[in-house]
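For this view, one protein chain was removed and the others were kept in their places.
Let's look at subunit A:
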């Protein structure tokens, strides 16, 4: 710029373009308008924006559009200057690309030119501040394509600088500056506007006068060769005026070049910092007015904004993060969970919970409640298995179903539950398998068809157990828990089991067998030898996870057909309605506590006695079982050892299963109690002792 200062006569004036600033609120409002009002209407729409001359140094001149841009009556923000625009919102990306930008620009330029020629721009200088916005809103992806244009008429020749730009305080005395501020403020107040985009100035050493553009003939009376004009200038550059001056200079040239040779321009910049107003960084310079008083044709125009690469092209902004409801739901859910970490449980390892893959066997009252609690913890991978259909009695107790789901025979529960989870939270990966789980004492050998079906069901279940980290046993019969208990024990998966009586429940984690390659050695890799095994104050203190029992360990009868020879009220568990919610919630919370323990499923079982001790995890105790008694509103935390004659998790059963696979299972399915009892030695035990009548912790419901 030294050239400008040194050799002003030869230098030409240049202008800093606007940067479009499209507030996210603008995109929100455009979305609303498109959906509710414009729909397929592509007709141009009036919108408005504003710009500001009070920015701190370094900020680019911006033309801002925000949510209020569609409300033509909304006042611009304090001390800001309005700009009027036209929105061209296309229905397709193709139409957006094909839009004739040259024509749009020419039309806008013509309107500006007409307002200059007719004098309308003198009365309403805001007509010079026109802009165009071409948009295409891809509302499926929340991608917004746009191209912004602030049309500027080009003067036929370059504008020679007579005096290069200097800061205002180099030209004006402090008194003059003060007088300028006062005169500007007074005129704004008289006019009732937040800012004056363009104005006329007269000054000498003692005073500064400001006038609206429309009063130019009176105001300039007596001026001889030079006039002074003011422009509200959004630009911050010390050597250049901003874009709005361009069209005003065209107006000046058209109106006044026959009477005056030169024009002095004040680019008015007005910022307040820490309570101190400052306009001294305004710039002032003088240019020769080009001759264009008599040209009737609209000059050529420029103004399409360059893209971020500096080329002539549109831009695209991806707002899915803040507009796609699915993305919003995900980030909100995550943020809510993180709150728990930040404040309450700083050591909580949320990733362990969120990333766990849960297999829910049973999609009834327990399954529904377990799934909802898992969702609350941010668990993203939930799979249901159930063979039942939704019946009319279900929705009131099973919170994933509605009346409509029961119609026409009812939807399959597993599929409906998975669908509903996706509806509740699209970020979840939920699947449902409508299938039966073969059970001991429920023969599968009626035909080759039933046998093949059983083989496929077993295979599928084995795959599902393999593909998940935690298996929830939430079925309505005892014997249906047997096969998954065996498979999960064999595959060393954490099993969480929940079962309901009328007003009692049990929620437990199955003992997790030591890793297979570990052999028979007593050392569990992650667990130190627990001397308390031998020395503990009670038999059930300090039992490590691998020694804990499973659901079947306390039984001295093998599972069989428990629905046979029962009346309906016995088959279909009637339980107090709150029970499934309590037990379902406890089942998930137990899983979460286990996952937070450094040893996971191998963690020593906490008992009721540990309630006063230092808890083993940031969330507290890691019990083996929670048995609840709703009549007394009481829970206890019993611990029990794995039983070497257990019909599900004893080594005799697991060995047979691992050796013979389906052939072994078929024998179990097809035979009565005695087969498993013989295998495990229970028969012998029965003979030795008088088997007491077993109180069967009964199950969910339905037949």
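Basically, a contact is a pair of C-beta atoms (placed from the backbone, for glycine too) under 8 Å apart; a residue touches a chain by one contact, two chains touch by 3 or more; residues count from 1.
The rule is simple: contacts and distances are computed from a predicted model.
Trainee: Per UniProt, what's the omitted chain called: "Metaxin-2", "ER membrane protein complex subunit 2", "Ubiquitin-like-conjugating enzyme ATG10" or "Phosphatidylinositol glycan anchor biosynthesis class T"?
Mentor: Missing chain, per its UniProt entry: "Ubiquitin-like-conjugating enzyme ATG10".
Trainee: Specify the residue from the set A:162, A:319, A:424 or A:451 that touches the hidden chain.
Mentor: Going through A:162, A:319, A:424 or A:451 one by one, A:319 is the residue touching the chain not shown.
Trainee: Where the complex has a chain not shown, which of A:24, A:207, A:636 or A:684 is the residue touching it?
Mentor: Answer from the full complex: A:24 touches the omitted chain.
Trainee: Please give every residue of subunit A in contact with the chain that is not shown.
Mentor: Within subunit A, the residues touching the omitted chain are 12-17, 19-28, 54-56, 58-60, 62, 67, 71, 74, 77-78, 97, 101-102, 144-145, 152, 154-155, 158-159, 237, 240, 246, 271-275, 277, 300, 302, 304, 306-319, 321-322, 328, 331-332, 335-336, 339, 342-343, 346.
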